[in-house]
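Only a portion of the chains appears, each positioned as in the full assembly.
Letters A and B mark the chains as written, and numbering starts fresh at 1 in each.
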Amino acid sequence: MRRLEVKTRERTQFVDITAQVREVVSDENIVSGLCVVFCPHTTAGLTINENADPSVCRDILAHLEGLVPQSRKFTHSEGNSDAHIKASMMGSSLNVIIENKKLVLGTWQGIYFCEFDGPRQRKIYLKIIKD
Amino acid sequence: MRRLEVKTRERTQFVDITAQVREVVSDENIVSGLCVVFCPHTTAGLTINENADPSVCRDILAHLEGLVPQSRKFTHSEGNSDAHIKASMMGSSLNVIIENKKLVLGTWQGIYFCEFDGPRQRKIYLKIIKD
């Protein structure tokens, strides 16, 4: 298992971790298999989405905020239930295929760590499975 | 492939299955790999979220009910379309990394079976992949 560290700077923020994931895959020197990306936090998630125009990530974050407002009355006393809900909506893990020693992503795809209760220092776990 | 059984007691309910998944992983005696958890039902899902304060799961369920109310008019005649929608929003499978013969979860993470159309007797499938 390999680890990445991410420092987030806003309460809600998408951090592009594609380059860091590629580096681990390259370093592991696996010809073909699967890279599983896992978020060990309950107020953050992972998603794959557009890496070209940053306004897409901003639109996703703003729309999620509209669907699950922080200000809404929740029972959980820490006041961050919105972050837990958004985390489950995005999901805690991703599968990315490895072929010819490289991550297989679509032309416009990037891998994003989704911070919903920052700013914080966060961890991401990677597991490479050979086929 | 291994199977778990879960008996749900409410129409919508999160059931913590972490201990049962850990037991299967321990029983399989795999040093390192991946545990894939799969829900074979279309009105239930799986998620990873906070295992400390049960109010988090209640907040998630209540907020999903607000976003996808059961009472809303749907075309599907069984009257449980809300459950199908919530199931797709949570997802039908999870990846959990196995390292040193143990499930790798964050400090506050638990694995939840998400019932959206109970109460029912439900199944969960587990597949362990060695790396």
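Keep in mind that, in the parts below, a residue touches a chain if its C-beta (ideal position, glycine included) is under 8 Å from a C-beta of that chain, and two chains touch if they have at least 3 such contacts.
Not measured: the values here are computed from a predicted model.
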May I ask how many copies the whole complex comprises, since the file places only 2 of them?
-> 3
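Just so we're on the same page, only the chains that are shown with their structure count from here on.
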So how far apart, in whole Å, are subunit A and subunit B when each is placed at the average of its C-alpha atoms?
-> 20
Counting only contacts in the complex, subunit B reaches subunit A at residues 32-34, 47-50, 53, 55-56, 58-60, 63-64, 67, 89-91, 94-97, 99, 104-109, 129, 131
Counting only contacts in the complex, subunit A reaches subunit B at residues 1, 36, 38-42, 67-68, 72, 74-78, 81, 84-85, 87-89, 91-93, 95, 123, 125, 127-130
